[in-house]
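One chain of protein is taken out of this complex; the other chains stay put.
Moving on, here comes chain A:
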């Protein structure tokens, strides 16, 4: 009992400290894993963009100071006390937040998760940054875009048992028919270790002298492969592409070892999460399997049987935009 009292007083106190909002404004809370992370700051920027576009929406960007579920529960409790209209959360734990978020939904607050999901019982909908099929298509497209006459490509993956990478490679193989002339000559595994990935990339260039591109759908592998290509003096001959983070890949883009790579765009993600939360909170759309929901400039998403949806293709980064993003994440 004492604990409940304490929680209530904490929540009330938190409520007191937030400034008064115009009564008619819809308040959407963007709860992130932790404050001070570039990726989430960028997502908040996207959320503000959506708010401006929608009008009459106030964004409350908040989160704990460290990436713990406990911290997020406290934050969400105070948001419930503030009676926000919607909560969009990137969760630190799939299950730990469920009871608190259920409480929020019982009070009529719209709850969605984005980026890092919450178990089905704890949210009305979930927004994935992308889908396995879209990623699988994107990684081969990145390589093929720079090979108009076809060519040899090889895949440098993480470990032989990495679930994500294996699914993406499977999805990639399914769409190979759309890229005539592109041949995947080998798939090797760098185990997400810099030294092994470097050695595997070097080996690829030796055993396939005609190699045109290395696709690395893993952030350690893509950086190591770019370094191996640069050290082998094959910049311009072998293009390294795949999935990586702008901050980690800035050097490879600068040196030319990588022409382009992809990963989700946090600004678009924050924007879309806000749009989705707004649509559900205004009851312009309902969260049910098969529902098609419009998310502004990002088009429309379709909820699957678990009420999850994929936002879009991974966003492509190249020399034209790397400088703007390398300081973000």
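In this section, contacts are C-beta pairs under 8 Å (C-beta built on N, C-alpha and C of every residue); 3 or more make two chains touch, one makes a residue touch a chain; residues count from 1.
The rule is simple: contacts and distances are computed from a predicted model.
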Name per UniProt, for the chain absent here [options: "Sulfate adenylyltransferase subunit 2", "Putrescine transport system permease PotH", "Rhamnose ABC transporter membrane protein" or "Phosphoribosylformylglycinamidine synthase subunit PurL"]: "Rhamnose ABC transporter membrane protein"
Identified contact with the non-displayed chain, of A:114, A:179, A:198 or A:317: A:198
Selected from A:120, A:183 or A:248 as touching the chain missing from the view: A:248
Option touching the unshown chain, where A:40, A:189 or A:261 are the choices: A:189
Absent-chain interface as seen on chain A, which is shown: 160, 186-189, 193-196, 198-200, 202-204, 206-207, 223-224, 226-227, 231, 247-252, 254-255, 326
